Structures are given as structure tokens and as C-alpha cells.
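In what follows, a structure is listed as C-alpha cells, so that the remarks can point back to it.
Only a single protein chain was left out; the remaining protein chains are all shown in position.
Up next, chain A:
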Amino acid sequence: MSGPPQVPPKEANHAPIPQAKPFVSSLRYPSSRKTIYDRNLNRTKTTEISLASFSYLFNSLITYHHAKSGSVSEIETRLNRAAYPIGIKMLDLLLYRQPSRTAARPTRMLDLLQFIHGTLWRALFNRSASALEQSNTKKNEYMIIDNEPLVNTFISIPKEMSQLNCAAFIAGIIEGMCDAAGFSTDGVTAHWAGEGDEMWPGKTIFLLRFKDSVVEREEAIKAGGG
């Protein structure tokens, strides 16, 4: 005479919590089943990209930023920002490509400047920069000089914008690299220096202004015998 088992009364104001769904990755694999992790990072080390396609892309970049900007300095800032992440990534890529036993992080200002002047320039333009100079008056200012920046090869500047130097893009790469290495700057800028220079009319100076804190740290390390 046992009745049906007692079912707890259902209450309308309680709803069961749905069980959490197991995590399903939405990652899609390319049809070749090769992800970026399967590719070789050194494949592009020696191969060069075509100057024509680079110039075309760079031209589109400038056109885009020109259309969006109101002033010469804004175009330069935008070009600088566009290149900044490249600098961050280039630092690690170039370190990775050195033999792992001798790979050396730049830990001094001079190391970093020589790394940019030599290693970075060789990786980007297949030659080192033309000169590396320190300001006579300010301890935190350095100049990297390129007589003929590759990015400016096919660029002609209209008269009313004569201050514009599209090598601001390279300045952005330098700034990104300095920041990534722990040497923060008050900005890296590109300036024309070829006026009246018959040999190198396109000469460009990249001015690096390191923050005072970086200079102080440098001196502290030197004082500590490092």
C-alpha cells in the first residue's frame, strides 16, 4: 500500500542553474594544418621583399594618415605610432636570431644605440646607418644619421609641407625598440638635415631623447662598477 514516492513540490520562483558548458576552443586551423607555431622564423632572414611592393604599401599608409590628419606633425605622430609595435617585435626577433649562447640583451645605452645603428639597420636595410652621434650639450640626446633613408626613396614632399619627413616611420621603430629594451624616451623624431648638402640631399637625423631616469640608472650602474 505504498504510494508513489514523494516528489518535492515544484516552485515556480526557483530555476535550476544550467551546468557550465565545457570549454570548446573556437580556434580554426588552416587547411594545411600548419599553425604559425609550425613555421620557421628564420625563413625570411635572408630573403628580401620587393622594394616596389613595400613602397606601394608605405604609400597607402601615408595617404591614409594624410587624409586623417590636420597637420604635418600629426602625420608624423601617426606614422610613428604605426611603426612602434614593429620596433618592439624586432628587438626580440633579432635577439632570437643570434646564436643562443651569445645572444645579449642591450643593457647599456651605448649597446642599445649600436644595436640599432648596426643590427637593426642591417636587418631592415641591409647596411648599417651612416653615423651615430651624441649631443655635445645634452647627456640624454643621441643622433642616428641616415644619408638616404630607404623609406623616402619614392617620396616627394609638396612645398607647403616641406617639414614633413616620412622617415618618422623609422623613428617609430626606433622608439618601440628603446621602450621594449627598458630605455624609455621622450620621443624619437626624424628631421631633414640635407639642405645644401649636394651629396646627400635626403640626409635624415633621428633624434633620440632618453628620459632622465634612464640616464640616472645608467650612471648608477657605472658607479656600481657594472
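One rule holds in what follows: contacts are C-beta pairs under 8 Å (C-beta built on N, C-alpha and C of every residue); 3 or more make two chains touch, one makes a residue touch a chain; residues count from 1.
The working rule: contacts and distances are computed from a predicted model.
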| item | value |
| --- | --- |
| Missing subunit (named according to UniProt) among the choices "Anaphase-promoting complex subunit 11", "Trafficking protein particle complex subunit 2", "ubiquitinyl hydrolase 1" or "Large ribosomal subunit protein bL19m" | "Trafficking protein particle complex subunit 2" |
| Which of A:S100, A:N136 or A:S156 contacts the chain that the document leaves out | A:S100 |
| Contact partner of the left-out chain, one of A:L41, A:L57, A:L110 or A:M161 | A:L41 |
| Touching the absent chain when the full complex is considered, from A:L113, A:A129 or A:A181 | A:A181 |
| In chain A, positions touching the absent partner | 25, 27, 35-37, 39, 41, 85, 88-89, 91-96, 100, 103-107, 111, 180-182, 217, 221, 226 |
